[in-house]
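Reading through the structure tokens given below for one structure.
A single protein chain has been omitted from the complex, and every remaining protein chain is retained in its original position.
By written order: A, B and C. Residues from 1 in each chain.
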Amino acid sequence: MKNTFGTSVAVTLFGESHGPWIGAVIDGLAPGLPVDEAFIASQLTLRRPADRTGTARREADDFRIVSGVFEGHTTGTPLTILIPNADTRSGDYLRGPARPGHADYAAFTKYHGFEDYRGGGHFSGRITAALVAAGAVAVSALKAKGILIGTHVARCAGIDDAPFSANLSGDLEKLNSLPFAVLDEAKGARMREAVENAAARGDSVGGVLETAVLGLPAGVGEPWFDTVESVLSHALFSVPAVKGIEFGDGFALADMTGSEANDPFRMKEGRPYTTTNRNGGINGGITNGMPLVFRCAVKPTPSIALAQQTVNPLTGEETELKISGRHDPAIVHRARVVVDSVTALALCDLLALRYGTDWLADSRP
Amino acid sequence: MKNTFGTSVAVTLFGESHGPWIGAVIDGLAPGLPVDEAFIASQLTLRRPADRTGTARREADDFRIVSGVFEGHTTGTPLTILIPNADTRSGDYLRGPARPGHADYAAFTKYHGFEDYRGGGHFSGRITAALVAAGAVAVSALKAKGILIGTHVARCAGIDDAPFSANLSGDLEKLNSLPFAVLDEAKGARMREAVENAAARGDSVGGVLETAVLGLPAGVGEPWFDTVESVLSHALFSVPAVKGIEFGDGFALADMTGSEANDPFRMKEGRPYTTTNRNGGINGGITNGMPLVFRCAVKPTPSIALAQQTVNPLTGEETELKISGRHDPAIVHRARVVVDSVTALALCDLLALRYGTDWLADSRP
Amino acid sequence: MKNTFGTSVAVTLFGESHGPWIGAVIDGLAPGLPVDEAFIASQLTLRRPADRTGTARREADDFRIVSGVFEGHTTGTPLTILIPNADTRSGDYLRGPARPGHADYAAFTKYHGFEDYRGGGHFSGRITAALVAAGAVAVSALKAKGILIGTHVARCAGIDDAPFSANLSGDLEKLNSLPFAVLDEAKGARMREAVENAAARGDSVGGVLETAVLGLPAGVGEPWFDTVESVLSHALFSVPAVKGIEFGDGFALADMTGSEANDPFRMKEGRPYTTTNRNGGINGGITNGMPLVFRCAVKPTPSIALAQQTVNPLTGEETELKISGRHDPAIVHRARVVVDSVTALALCDLLALRYGTDWLADSRP
Partner (left out) sequence: MKNTFGTSVAVTLFGESHGPWIGAVIDGLAPGLPVDEAFIASQLTLRRPADRTGTARREADDFRIVSGVFEGHTTGTPLTILIPNADTRSGDYLRGPARPGHADYAAFTKYHGFEDYRGGGHFSGRITAALVAAGAVAVSALKAKGILIGTHVARCAGIDDAPFSANLSGDLEKLNSLPFAVLDEAKGARMREAVENAAARGDSVGGVLETAVLGLPAGVGEPWFDTVESVLSHALFSVPAVKGIEFGDGFALADMTGSEANDPFRMKEGRPYTTTNRNGGINGGITNGMPLVFRCAVKPTPSIALAQQTVNPLTGEETELKISGRHDPAIVHRARVVVDSVTALALCDLLALRYGTDWLADSRP
């Protein structure tokens, strides 16, 4: 549905990079969920560029909840969050050559030149701020039900982070407090250095995000078409720059034999579990109670300062483009909290479909 | 929507591995499309196991169109295809230990033991026959509009096929006539040998499918949430055993710099094109007129003859399982036509949303 | 979604009047619901023409459940019911003049002449047999949860039935066993006589159906757009010949004052109730725990034997038409069970959205 995702819990996204406000509406949340504005703000901080690894555009993200919250709790009716765009410099942008790797040309074709081209308009990564604000409510609600989400920069500029440890819940807690989310700080330092080097060259780098979700009940997912993989990938491919997704061992499974890829079942405390988790907590599109694990490939930021060959779709002229303005030499570390947010929203939808609208608030006194 | 996919053109899937009929309903197809039953049959043949690389279960797939076609053309109302299950041996299956890597345990939890467990029930790969039959109508309709889909086994058991050549349309035509779809027949022979060796060991192997779509107009896709990647991945993760998807260079993009990953634009015959296609024909979630290219990771078939550790979810007992019955030592080569079918159905939906219900039949006299 | 209705519990409808099979798929039903084939058959009998008040076409409606039921219970996966068309006389129909009051001309325009015109094709009342079969499963499931639906012919050929009595559950039980559902048998006899007189004149008559639903919990309905009235009216206007719907006192409310129209609240056994029920059990689009009451206007059957002025859309010629073939002089009494069925399906969807997928089967041992 274009800019609305979900059926039972649905999020609608709007706004442009250089418009007055961007925002999101979440509909279908259980009534009675506590809404923690400080947590929303902290999630927005994780998305915000912090140093030389991010764009020089600085937005305070001074969000405002204008509906759906009353006396500190969700009402159960649409929750709307607005975020102002304050630090816009539209003069940096002119309708002109299509930026390679960006939506510019495709959007020009689709919207016949009526799209707001300034700063990427509706297709700007800026809009993810609204997703993060909306997602923060979902992340909180899931946490209150014992469902914990966390993502690390598993790879950046060719450098691998350490893998998740045996203490997965400790890993997720730690990651959620870090501005540059890695499990091995030394690896993280090397990644940041590589990002800064790319920036110095006028270039950019990409990476891989690895996400784990703990505490999901078994039996969630609606095959054939609304499998956990289908619903999550649908949501995650809306995050700009994501070009690949794999669940569990993903592409590596293609090279295994069945005897390697099948996760054996054993019993622990009266419940089945698997001794390995190569299928990422999903069998047949349905959760099996093991941690949900997936990875997203994030391409390098397309806005670079180096000269690029391109065309002007208005005039049809071939030209060379050097993008000025303020840009990120990498977004993989900022995209981390966007992935968490989108994951939380999609899981809230699947859980509400299975267990009913009120389930998320069942611990309500 | 569980077993219905799509909004403007929607497919609904039903049936179980050992029930009397499986089937699919396609709703929203343009009226006036010629329906070629011989082509549907030939697509079903591509899915059917043909030799020692597939299961010994042999289904004639003697499908029957029971609605939505009149005097050889689509009516525009729901087109329903039924396929009988003839060669079922339910005695091979007992409700018992959960087969590792299968939906058994997850489905038992979700459906509380009421699911039809025989042969995997509704979660069996058998159901893809109905998807292929429905998809064949979509494949034909797209072809009549100059949109050509083809998939090859890009990798199987660790062996790589040749990449797509400069003559992409020739490649696709060729692939669509091959039972085991590879561009390099020598590589294909080695793959088949590896599959047969796995079968001999009682094991199975996986692989990677690479798909290309030629002739899609630029401007298709509905960001934020119904990007081309979102809609296709949603559909493709409904294909059993698919555990990863990447568009264009996908995960390889994560290791590139922006200057490498951005596809430069140039003009040819008055229209922009890109000199490389690392983004797989999609920018910002919208087609850019270049070939759409993606890859799916297909895990090895979970049904293997080797002994596996598992539990019986009914009794909670740990046990060892040797799966008898008839199974595929690989499904990647059979999944190829399923991927084509699902891709065609999803693209028909996106195209109908953009251009209207009748667009697919516009060449109608 | 065209031929699919519902999100959590969805029904998909297919078939044509003179095709081999018509059918329906219900997706999203809770697993573990008992499926009573005798009850489905009895509901189909209520829909079937029984005497001179109905068409001479006689269908045995020898339905077959081909998926979604295992060992007598729903599996939770798509339940598909097929009904054969046996007594078709396609020779009675030729593509020719548009029958006034029928879909013929509108469908010709929409489907460009590719529609199956025989017997009204996909737009025939025949298709409601599939709705009734599917609805029977929903009716049973609701009944097991204490939710009772019943409809009477409140008016036919200008003759009013008695209103619902104080013993509403007794009324509904009685109605559900009657082939011609009236509360006052004497009025029913006069109605049937009027129908037969119309038939004798080659004409037809209409009527009003009044439906009550007992036992719905308060708090069901999803304003703004999925109010109980919105969802039910959406479903009910799919029943052919329904041209008006009113909830509670409906159009009569337009002539009342607020002090007359407002239902006062009082307490009984610790729960609020209203001393009148002018709003039909719905306030603000949400159930209030009182009986849900609504009425549907059913127009006279458009197929009549009298001469009518019309045109042939193929040729553009004006002509006079006398419809031969076998037709109903009234359908209001046969539509009764269709209304019950559609109501049950729509309520299952609203209830599943609110209380989760499994709620309908919660009494399961």
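Heads up, the rule we're going with is that a contact is a pair of C-beta atoms (placed from the backbone, for glycine too) under 8 Å apart; a residue touches a chain by one contact, two chains touch by 3 or more.
As the structure is a prediction and not an experimental result, all values here were calculated from the model.
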{"item": "Residue numbers in subunit B that touch the chain omitted from display", "value": "7-8, 353-359"}
{"item": "For subunit C, residues in touch with the removed chain", "value": "1-5, 7, 13, 98, 100-107, 109-110, 122-123, 127, 155, 157-158, 198, 203-208, 218-227, 229-231, 233-235, 237-238, 240, 242-251, 253-267, 270, 272, 274-275, 279-280, 282-289, 297-304, 306, 308-311, 313, 316-318, 332"}
{"item": "Absent-chain interface as seen on subunit A, which is shown", "value": "1-4, 7, 10, 12-16, 19-23, 25, 27-28, 31-32, 64, 66-68, 70, 73-80, 82, 110-112, 114-116, 121-122, 358, 364"}
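The rule we apply is simple: only the chains that are shown with their structure count from here on.
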{"item": "Most distant chain from subunit A, judged by the mean position of its C-alpha atoms", "value": "C"}
{"item": "Distance between the centres, which are taken as Cα means, of subunit C and subunit B, whole angstrom", "value": "38"}
{"item": "Residues of subunit A engaged with two or more neighbouring chains", "value": "7"}
